[in-house]
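Read the structure below first, then the notes.
All protein chains but one are shown in place.
Residue numbering begins at 1 within each chain, and the chains themselves are lettered A and B in the order written.
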Amino acid sequence: MSALIDLTLAEARDGLAAGEFTSVELTEAHIAASEAVRDLNCYILETPEVAREMAQVADIRRGCGDVGLLNGMPIAIKDLFCTMGVQATAGSHILEGFIPPYESTVTRQLWDAGAVMLGKTNLDEFAMGSSNMTSYFGPVMNPWQRAGDPAAKLVPGGSSGGSAAIVAARGALASTGTDTGGSIRQPGSFCGIVGMKPTYGRCSRWGIIAFASSLDQAGPLTRTVRDAAIMLGAMAGHDPKDSTSVNVPVPDYEVAIGGNLKGLKVGVPKEYRFDGLSAEIEALWEKGIGWLKDAGAAIVDISLPHTKYALPAYYIVAPAEASSNLARYDGVRYGLRVDGDTPQEMYENTRGEGFGAEVKRRVLIGTYVLSAGYYDAYYLQAQKVRTRIAQDFHEAWKKVDAILTPTTPNAAFAQGEKMSDPIAMYMNDVLTVPASMSGLPAISVPAGLSADALPLGLHVIGRPFDEKTVFKIGHVIEEAANFTKTPQLIAGDR
Amino acid sequence: MSLDKNTVRKIATLARIRVETDALEPLASELNKILGWVEQLNEVDTRGVPPMTSVVETEPFKRADQVDDGNRVEQVLANAPEETNHFFVVPKVIE
Partner (left out) sequence: MSDILKGRTGDWEMVIGLEVHAQVIVQAKLFSGAATAFGADPNEQVSFIDAAMPGMLPVLNEACVEQAVRTGLALNAEIKLESIFARKNYFYPDMPQGYQISQYEEPIVGEGEIVIDLPDEETRTIGIERLHLEQDAGKSLHDRYPGKTYIDLNRSGVTLMEIVSKPDMRSAEQAAAYVTKLRAILRYIGSCDGNMQEGSLRVDANLSVRRPEGSLGTRCEIKNLNSIRFMRQAIDYEAARQIEILEEGGEIEQETRLFDSGRGETRSMRSKEDAHDYRYFPDPDLLPLRLEQSYVDELRVSLPELPEAKKQRFMESFGLSAYDASVLVAERETAEYFETVAEGRDPKLAANWVISELFGNLNKAEISVAESPVTALALGGLIDLIADGTISGRIAKDVFSDMFETGKSAVDIVEHKGLKQVSDTEALEAAVAEVMDSNPGRVADYRGGNQKLISWFMGQIMKASGGKANPQMVNQLLREKLDTGD
């Protein structure tokens, strides 16, 4: 089993093509691995039977010469994607038992490409969180442990905590996540794997349970940059059912990987070097700058003056959109219903019981900042600040082709930490949020270890629809970092 | 901008979320913390700056006027907590 679950997606692709093993074998190995790490609570729903069936079909298709980009690959799907006939909960009590009668566009493309579904992964409720602690279905445990403190259960980050943890623990070859303010990249960094958020509009949002419409994007979580490029190739594409989906052809992202960075200019924004950024992360950042220089890139100091306002602006815009997007969860047509004497009472009871504390907080904030008398001061101002943030990047692209920053201001923390102060939790996303607010593609690549031997990631931001450059630079970091350490709570005999 | 528990109650009603009376005060304090923190946005000079209306620059796709959906009443009702004769059922609305 170990051999199969230690393969990268690219290696599995080669192995399947060479007939070294079948998808059924590969899938069986990952089903067992997922079972072995069940204590991590990565899944809300494991679907081994579905996986076995899909694996059989994949092998048959391969036999007929119908080999899609991901034929035979067992992957895990964040439980924010609607999967036809298979429960989708958004990590919430209010959708417990909801069986979508439709398939999201992104997962439809993955199945068409031959991928196999291992299960639906755990997440912060409605994608609101940076620790996977807000899920109705319990927290996820990071397979990494602090050096000298194995008792402490660490968070995998969020909101795509389950997706990140299961890939890191070798339970799945890859997984899908969604990123609104950092929800793919931050857990990628905390779990020592690659997490990639494409340009806004690159992947379809149709069938993905909406959190913040102008920010949500689907993306891959994988063990290598090459794997992420392969996954994105299958996930991306224009969808006429999503009005915000962009009609730009999907290139072969894999070909971008390899080669040096001669001729490329990489920006280092001074505002990301903020008060409170730990010395070890700064040091890693410097190392990263060195690696890119060695690969031939020119390093340019740049300024993104409105950086520090991105997070507060995000915490107005995202809750505002969420407060409206979550209005449909009312107990009338699907999901939890808690009765009342009138419909309005039924709504209050259903939502009062069905939503967790963080979701309630954000819906209330969102309702407030849109309400009469406050719209201009909060929502409108935040959207204007957002324009300023986008303008900052626009200016930067005149000087550089990509930007390098750390992914998170710290390594994974323990479950229960940072829970008393919402803002302390929000600060997890301070480095990832600006790219979200501007709709830019960005990747987190594991680059080093913290003092307690926990993974730290470096973060590359690119121009709109220039995922290729992002992958190219990410790969250079990956090669230079040579991050081979694996988490303690990993599946398989070691 | 400080919220008191009455304002929180009003917002909770607008959002149709039941909040128990003893939870109003702590919630107000949490929300105030967050609102106090986002106040810093007022430091930014946004005169003459348009609000961001679309993150992507693209021609919006428009559908042609044809009927290619609907006729799936079973699927639409499949997850309904209560339905009768293909109607969704809720407690009676009192006007």
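Here is the rule we go by: contacts are C-beta pairs under 8 Å (C-beta built on N, C-alpha and C of every residue); 3 or more make two chains touch, one makes a residue touch a chain.
On a predicted model such as this, the values are computed, not experimentally measured, just so you know.
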item: Among A:136, A:314 or A:347, residue touching the chain not depicted; value: A:347
item: Omitted-chain contact residue, chosen from A:137, A:206, A:253 or A:426; value: A:206
item: Chain A residues that touch the omitted chain in the full complex; value: 81-82, 88, 90, 95, 98, 100-102, 104, 205-210, 212-214, 240-244, 320-321, 323-324, 326-328, 330, 332-334, 343-344, 347, 367, 370-372, 375, 379
item: For chain B, residues in touch with the removed chain; value: 13-14, 16, 53-54, 56, 58, 60-73, 75-77, 84-93, 95
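Just so we're on the same page, only the chains that are shown with their structure count from here on.
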item: Whole-Å gap separating chain A and chain B, where each centre is the average of the chain's CA atoms; value: 23
item: Touching residues on chain B, where the partner in the complex is chain A; value: 1, 3, 8, 11-19, 27, 30-31, 33-35, 37-38, 40-44, 46, 49-56, 58-61, 63, 72, 75-76, 78-82, 88, 90-94
item: Of chain A, residues touching chain B in the complex; value: 97-99, 101-102, 200-201, 214-215, 240, 243-247, 306, 308-309, 312-313, 315-316, 323, 327, 330-337, 339-349, 351-353, 355, 360-361, 363-365, 367-368, 371, 374, 377-378, 380-388, 390, 421-423, 438-439
